[in-house]
Structure formats: C-alpha cells, structure tokens
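Of the protein chains in this complex, all but one are displayed in their positions.
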Amino acid sequence: MTSLAHKPAQQSRLAQMGGLVSGAAILAIILLASLMASHLIPYDPIEQNLRNTLQPPSLSHLFGTDNFGRDIFARVLHAAKLDLMIGFLCVVFPWILGLTLGGIAGYFGGLADTLIMRTVDTFTAFPFLIMVIGVIAILGPGLFGMYVALTLAGWSIYARIVRAEVLVIKKSEYILAARSLGYGHGRILVRHVIPNVVTPTIIFAMTDMVLVILSTTSLSFLGLGVQPPTPEWGVMIAEGRGFILSAWWMVTLPGLAVVLVGVALSLFGDGIARILREGSQA
Amino acid sequence: MRDAGQPSALRPLVEVDDLTKRFGARGGLSQILGAASQRQLTAVDAVSFQINAGEILGLVGESGSGKTTLGRCLLRLVEPSSGQVRFDGKDLISLSKGDLRVARRQMQMIFQDPYSALNPRMTIRQMLSEVLRFHRICTDAAIPARIAELLALVGLDQSAADRLPRHFSGGQRQRIGIARALAVEPRFIVADEPVSAVDVSVQAQIMNLLLDLRDQLGLTILLIAHDLSVVRYVSDRVGVLYLGRLVEIAPTAQIFAAPRHPYTQALLRAAPRPDPDRHPAQPAIAGEPPSPLNPPPGCHFHTRCPLATARCKSEMPPLQTVSDGHQVRCHHHDLALLNPSPR
Partner (left out) sequence: MSLLDVRNLTTRIATSRGVMNVVEDVSFTVQQGECFGIVGESGSGKSMTCRSILGLLSKSGSATGAAWFEGQDLLTLKSDALQQIRGRQIAMIVQDAASALNPVVRIGTQIAEAMMQHGLVSSKAEARQRSLKLMSKVGIPATESRIDDYPHQFSGGMCQRVVIAAALSCSPKLIIADEPTTALDVTIQDQILRLLVALQAEFGMSLILVTHDMGVVAQTCQRVAVMYGGELVEMADTASLFRTPRHPYTMGLLNCVPHLDRDVGTARLRPIPGAPPDLMNPLAGCRFHPRCPLANDACKSTRPPLREVAAGHFSRCLRQDVLGKDIWNAESARA
C-alpha cells in the first residue's frame, strides 16, 4: 500500500530528471565540440576553397561544402559558440534590466512605479520583431545592434514578473522585520527581496532563451544580425537559400542544428524550472 | 499580578500620547487629478498610554481594532498621522532617518506568522550575522559566539544555526524570530500576536520564554493579542481596543476580576473555556462589529452595548480613571460594575 502510493511521485521525478540530463548532455556536447572545433576538424570555417564548392555530405566533409567550398560541419560547429553566447547574453541583459527596474517599481511604488510601468507598457505595445528591427535600423546591423535591440525588446516582461512578485514579498513579515532592524532600502531590496523573486524569472528565462536563439538566427537570416562571412546558423541558412534545390545540405543541416539546440534548451529549461519550483515550495 | 517591583518600574519607558493613524488619504496622481473624496479609515484613534520599564503591557482587540497598526506606529514602521511617541523621554516621531536607525536598536518587533517572518533563503547564521554586523554589535570574530549565545537564550540547539527556516517547526521559527529581535540588544519589544499561529502545546513555551526574557534581560514588552487568556498569563497590565480606541486599561488582576467596560465584559464572557460545566445560556454579545470605515458616532460600542442610552449615541465618552491605574471609556461604567459577573 505504501509502495503503491509512493510510485507516481518517483516516476515523475525520474521523468523530469531524464529531460534535464538529456538536455544538459546535448548542450554540453555541442558546446564542447564547438570550443574544440578547430582541433576536431581540419578545415577553416571562413577560408574559401573555390575548387571544392557544393560538395554533398561525405566522409571528408560530413555536412558537405557550400558555394565557397567551406566545410559546413566546421561552420556549424563554430557557429554554435556564437549562437549560444548570443542566446545567453540576450537573455541575461534583459533579465538584469528587468530585475532592477521591476524590483525598484514594485518595492518603492509611487512615482517610480508609475514611470517604470508606463515605460513597460510602451515597450510591450510594440510587436517584438518590429521593435527589434526598428532598433537595428537605427543602430545599424551587426552584433552590437542585435544585443541592444533584443535587450530593449525583452526586458519589459522580466520587469512585469519581478514587480508582481515583489508586491507579494514586500508584504511578508520578514521585510517588515528587516525594516524594524533599521536596514536601508538598498540592503532590503538586494538581500531580502530580490533573492526571493528570482526563481520565476529564471524559469521564464529558460524558455526565453530558446526564443532568443530563434530570433537571433532569424535576424541574421534577414541580414540584420551577424554579418557574413562569420559563421552563424541564420547567416548560413540565408546563404544556402539560393541553392536549396541543388545543394539541400547548405540549408537543412544548419537548420537542424537550430532545432537540436532548441529542443535541448527546452528539455534543460523545463527540468531546471521544475527543480526550482519544488525548491521554492519546500 | 506579576512582580515588576524594581525601582525602574516606576519610570515610563514608552509614552504614547494621542496617537492617531488614518489610512486612505491618498496622495499622488489621484489627488492631483481630483479623484473623488477618499473614505478614511481611522485605524488608531487618539490612543494614549504608558509602558513602564520592565513591564509587559497586553493589548487586546478583535480584528479591525487597530492593535497591529498601533504596534507598528510605535516603531515607526507605519508613520502615525498625529500624536506623540516618546521612548525614554525622547520624541520618536520627530527623529531624522539616521537617528531613527539608532533608535531602532532599542526597539524590536516579534511577528505573528512564524512562516512569513523569516527570509526563506537565509540560514539562521546568515540572518543573525547580518544583524550583528549591520549594527556593529560585536566584532566579526565574536559573531559566532554571540550567535551561540542568542540561540541558547531562546532555547534552540546550536545545530540550528546552519539550517534554513523551512527545516523548523512553527514554535522553533518563532524562537528564531525572537533571537533576531534580541540580537540588537533592544530594551523594548513589540510582540504582535506571537503565539496565535503556533501550535497549542507550544504556545506555553513561547509565553514562558517571553516572561524569562523580561526577567533575565529586563525587557519592556508590548504584547498584542486577540486572546485574553494569553495576556492574562503574560501581562502586568492590559489595555482593550475597540475600533481604534482604547476603551479600558487596568492592571491584569483588576481587569479580569472587575472589568468595567461592557465590551471587556463581553470579550471575557465570549472566550471559550476548557470547562465542560460552563454553558452560559445567553450569547456574550449580539451583533457584529461595525465597519471601521464607517464607525458609529458617540461611543463606538453603542450599537452592541446592553447599557447604551441616547447619550452614548452622540457623545464620545472620555477615558476616566475609576481606580488606581484603572481607566475606562464608558458613560455607564458604574452600571457596568453592577453587571452580572462576566463568567
């Protein structure tokens, strides 16, 4: 009877750990391979070799070559570094901005709250991609523009989540206790409020990272993000677009890399989120 | 009655004068835009009392009586609307921020809900070290010893220090909250319903701990409670609040033996006792407390009072002294005395 009742809890725990472990494993393999790409593959990702263009996948070129004769496997691996870094930073920057502003808005209330939250409203009023493209249009295409654009487009959701959480935490008696101990607002916010509101933001950031990587590749595909010849999945897909009928591997294999990273991040993110949620319940 | 007969007991440590707190007077944008007149809630209505050094004053009231707001006003966790609070002769209300921070070392609070009163992400050691460091209570090297001392003081095992709050029971958490308050070596503590969220079998432990701390450290305590039996055991004097007003205050033995306000009498009658032979035929009191947003004129209690007359409906009774240290806010306190025994 006891063991029967115990089973469902164990099973679900195993299932969640499985997702987390496989997601983490895929990400780790991709990252490691990407960091050691120049040792693993004898080809340079940028240097052209016009005598060897549009080779189909073979043992010497696992993913084939592109129209400039570059090894696609090498380019896909080198691109992973960049794409994962952009995905990470374009979540971390808006997270920091949203955490700070949302924390201030929720904790202090009043005028600060009004100003910050009206700004949030303004930012959320723009569709995500329109805003990103608009900012890049002003700053010019490239990595810097993309960081700024994705941060500006992404922070407002974090600010909202954080503000809502802070409004709840603010009423806890331990915040009152901190005030009665004479702590300043800065200390209370940083040491007592923020640590108790980060969990839901990290859970959201995990799903956000997948979206950001997809946006990054989309922007690069449109020519607004990473510029050729730098290897990047979106750039590679864009370059292969013209050859889709004659050289399917140029588009398909970088595309599959995007899918694989997306799936791995989702599995990993879901696992982390569940563990964090359970931790905050206990 | 408890023995609080040290010489210092005669000197009031905390003096509260005409303290008033109104909520709902909204400022900011709605005021600028001329939003419709706000309804005001007078949570604390011109309350005055003193607490002597080394004394435990119990403050009793039902929900909406303003007891929690009053406690927070004393520590300026809520800014009073008017009135005075003097601590050791110094006016607290006019203190600047910096001076207030110094004053906060002398006055601490113990909270009702042991589950929300501790930061769930800090171990007990982190929590206490932060307090000790922030107020420079002792040198960094002396912190571990001081933490051990504090844990022993509130009756917790030394192994408690490195655990997170979620590993403790309600009673243990309440002890941790008390240790945090004691860390700054305060002279005055506001204990807001310290046992109402704690298990019955553990309540007495916490109540005895408060008494021990008063005796050992000479603490002065304002004990806020809704439960008369709790204040009876712990307090030297008891005040009763009804809709923000202090309606009666007297030494504990006096108020339980001869309550003079009809509301105090009703509270005493209504409290259930673990006595199977007691089956009072009449309900202690009819009706519901009026909304604090719209309190009745005159004596707030007249809508439920068996002694109410026309005068009670129009004229607020003053707080009158009926015997040594016993004050009551009732036009008919002489009749109330004749009322059948509250039991």
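By letter and in written order, the chains are A and B; residue numbering begins at 1 in each of them.
We take it that contacts are C-beta pairs under 8 Å (C-beta built on N, C-alpha and C of every residue); 3 or more make two chains touch, one makes a residue touch a chain.
Quick caveat, the model's predicted, so the values are computed rather than measured.
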Any idea which of B:D17, B:E62, B:E149 or B:E185 touches the chain not displayed? B:E62
Full-complex touch with the removed chain, picking from B:I93, B:V202, B:L217 or B:L319, is B:V202
In the complete assembly, which of B:L77, B:L211, B:L319 or B:L335 touches the absent chain? B:L211
Absent-chain contact - pick from B:P80, B:G171 or B:G244: B:G171
Using the document's contact rule, name the residues of chain B that touch the chain not shown here. 1-3, 62-63, 169-172, 199-205, 207-208, 211, 226-230, 232-233, 253, 256, 266-279, 283-286, 288-289, 343
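Please note the rule applied: only the chains that are shown with their structure count from here on.
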The distance between the C-alpha centres of chain A and chain B, rounded to whole Å, is 51
In the complex formed with chain A, which residues of chain B make contact? 28-29, 72, 75, 77, 100-102, 104-105, 107-109, 111-113, 116-121, 130-131, 134-135, 166, 177, 180-181, 184
For the complex, which residues does chain A have touching chain B? 110-111, 114, 172-174, 176-183, 187, 191-192, 195-196, 280, 282
